[in-house]
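Mind looking over this structure? Questions follow.
Only a single protein chain was left out; the remaining protein chains are all shown in position.
Letters A, B and C mark the chains as written, and numbering starts fresh at 1 in each.
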């Protein structure tokens, strides 16, 4: 049985035990990407959420997320993870600035911050990435759905199906773009 | 003889005297747009500068700039001014966030801030806007040139042909996008 | 009877009719300030809300807000409005950067944006300002209360007593500082 998860898949050149060991020693740098559809005037209309199995075996909504590899630029990491999750036809508009809209600090101990990852201490730079092309769920994702901003802000929102505090990331993204 | 300038052209429904009067009473809200060409990974490769007659009758390099009209959103103002200066085929990617990369405060008295506009106190929200389509100088502009980042950072840069501190705006834009 | 409101008080050198006239012609530049108390590590613990009479005669919660005057810098406007609303002993830490955390566009017509101001089209640069000193409600304010972040995020929050969409401004501020 493998303990690889979708998010770790890029680390296949590590032995799983070795990555586990590193995760006890250092914070791991991540990127989180909130994919959006925009109007012609740049305002955000829809947010894309993936449906996938969490590490804990539950079905959860998620955004695009993954490690930055050694010797890889943040821009390359964003491109790689968007392509990995949305496919090669997604036509993402990678941000012109490296400044994230927020930094999410995931701790293995719940309650240290709003973000929780049982596997590791991850420091994640979060970006909003407009997507213009055709998208389709890849690999481990069961589904990719686009939700209107109003749906996300309503009661019983799909954001409630996210885990580890990632719903907060989407809410911060909506605040940053002026949509909420 | 008219005292209208290129930048004022959208205000033609004001009597020129009336606009002059308003400018003595209130700061005027502007947007400044630094148009850029980007790589597939979002990094800025070139910056577009217009060549036009300044209010003082000199030929200067400039970026896209103009007033926000009453009842107009900032997004609409950005779209309108980009189209006015680069044409209808420019395909600008209007930013997803309303947060500017800097705010330039232009004062009629030189030295109050790095930015100077003899006509008025203008408060300008500045944005970087990637442009994907075909561009051509419009109306009052004599020329539109795309300069590589290295050219802009070299000695005897075209930035020296800008007035009112607008070279600083371009430098801040390059700093914000991680290109300088 | 005067039609001056608290927010307009700095404009007393305008005839009220003249300001009304200007407001029909131009967007008015504002600043909005969310005053906060922070921990030693910079994290936001409390947000200060004023209780005052709205233009419509209702009692509402509000943040610090006001016009930027002609020839005034944004920094001066922030200092002036904080002092006007919190008193001279507030010891505000004015932000080092002129970049606002959001830009709120208030329109006289409801629904154009999430922000509404029946008097005018205002474009407001919004800042979070930590306050270290003693504060007391001034002039028109009935009360100044400090609310913990959890109180603001709970149901039946004091944010519901704000009008014109200003609750959204506080929510965006909390998102920006990583508190929500």
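Keep in mind that, in the parts below, a contact is a pair of C-beta atoms (placed from the backbone, for glycine too) under 8 Å apart; a residue touches a chain by one contact, two chains touch by 3 or more.
Because the structure is a prediction, the values reported are computed rather than measured.
Trainee: Across the whole complex, list the residues on subunit C that are touched by the chain not included here.
Mentor: Subunit C touches the missing chain through residues 36, 38, 40-44, 73, 75-76, 78-79, 93-99, 101, 128, 130, 176-178.
Trainee: Footprint of the hidden chain on subunit B, which residues?
Mentor: 102-103, 168, 171-172, 175-176, 178, 180
Trainee: For review purposes, identify every residue of subunit A that touches the missing chain, sorted by number.
Mentor: 14, 18, 22, 24-29, 68-74, 98-103, 105, 107, 109, 112-113, 121, 123, 125
One rule holds in what follows: only the chains that are shown with their structure count from here on.
Trainee: Among the chains here, which has the CA centroid at the largest distance from subunit B's centroid?
Mentor: That would be chain A.
Trainee: Tell me whether subunit B and subunit C, two copies of the same sequence, contact each other through the same residue numbers or different ones, using over half shared as the line for same.
Mentor: Subunit B and subunit C contact each other through largely matching residue numbers.
Trainee: Taking each chain's centre as the mean of its CA atoms, how far is subunit A from subunit B in angstrom?
Mentor: 35
Trainee: Could you state the distance in Å from the CA-based centre of subunit A to that of subunit C?
Mentor: The computed centroid separation for subunit A versus subunit C comes out at 34 Å.
Trainee: Take the average of all CA coordinates in subunit B, do the same for subunit C, and state the distance between these two points in whole angstrom.
Mentor: Chain centroid spacing, subunit B to subunit C, equals 29 Å.
Trainee: Where in subunit A do residues touch two or more other chains at once?
Mentor: Within subunit A, residues 176, 178 contact more than one other chain.
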